[in-house]
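The excerpt is restricted to a subset of chains, each kept in its original location.
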């Protein structure tokens, strides 16, 4: 049987001794470092790390480790999070008419690729839009929206997020722009898939823009949501080759494949605590 | 021994019978179609094709074929070019300080990968900048430039192009913006390598822009030169993955590899008559 694991993420101003202090603290409390990744931003002189530790079930004194890390944090002005990997994050998915990203997330979740509790699906379209998708075990919330009812609808969205205790919100081709207020409430825990290779084609209908410009590669971008639309910190991007032969419709179809794999990767990395914010950018400790 | 080959490129308003008329004309004059690629732009209703034909040395009556094609062209309002593949295009390369694209072109040309006559290298830097490159057989023109002398320098560039009979001009990281006048003279026969994935990061220092934005892929773009800088028809693009860990200098280094392979591909395709202009876009008949 695999041993229990915790994951520790941290950041602080860079100065000598951080790794030694953290590693010693972990060791003294019964933890064994399994993976460790770090990044030193030479511009901002800020240090980032992600450490996974395993331990015999009853050897690790978690409160004591946490206290030890608190002491290190004080010394190094360090922010950290310590998480039991057995505790799964609660996730809500927002979706509109196009369900390819949602379908992919559902499938991977059922296969066990995404360690999360899927606590809800919210859509501005009715359940019948997704008649071929199996939502067994996942509450579905139909929250239609118009310009006039946007305020009320977002209040409902927020109520569902709070009541389910969702820690992470995924915009899986949710075609409504979040208000600044809701975006602010979800800062750092809401991921969107943008159907273009940012910053190339912001705004509406990016595949049509790409076609008009005659680009030879199209892409998609997963990013954290901020008030400034299409400008949040980028988490992951990918592209595929296209040609003069592709119509905008072809690009849309091809884009579906890129979007779903880019979003699923970003979601997995967030669930595995691999993404740290670094100002307007991200640090992504890939496997 | 391989048989002689001609390549025929054409475009016209699309209507039934074009392929039959052209294929019949080729057949009647002793040609054998080896490759044929075509594209029908459903928006503009314009038809594009590239046909290579081989033939026993003395079986093809080229003037007669050309006359036959003229007749077809009249009937279908078709523009065409017929080219003996044994005739190599004359090419001039313009370069500034960074010589990675030039070095790659020189190496491929000597290996026989690029069927062209390299009739000159023009630089605004002196010969000593490229001391480790072997220019044997290729005249080198040092044409320094300042804001004050730009007019005169471009006149010299143009003189060299005319006197050598160059049909194709390659800007291989030539860091001077061509004037509208020179760009106009070179319309459709001047290819530039832009060190970004257009239209993502126009303007100066694109790798620094890419780093600041935190993108996860960087790229390069080969395009025809037009008066509107960074907006000419795109020929080829490629990208490579980068990460938070890459400094702007790392991106520059990585970019060199992308730039040289993107430019060499575009150059080869142009030499093989694979690129046709379609308004602000290109049709690229890849192998």
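Letters A and B mark the chains as written, and numbering starts fresh at 1 in each.
The working rule: a residue touches a chain if its C-beta (ideal position, glycine included) is under 8 Å from a C-beta of that chain, and two chains touch if they have at least 3 such contacts.
Everything numeric in this text was worked out from a predicted model, so none of it was measured.
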Number of identical chains in the entire complex, 2 depicted: 4
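Rule of thumb we're sticking to: only the chains that are shown with their structure count from here on.
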Subunit A and subunit B: spacing of chain centres that average the CA atoms, whole Å: 42
Complex contacts: residues of subunit A adjacent to subunit B: 39, 41-42, 197-201, 212-217, 219, 233-239, 243-245, 247, 278, 280-284, 286
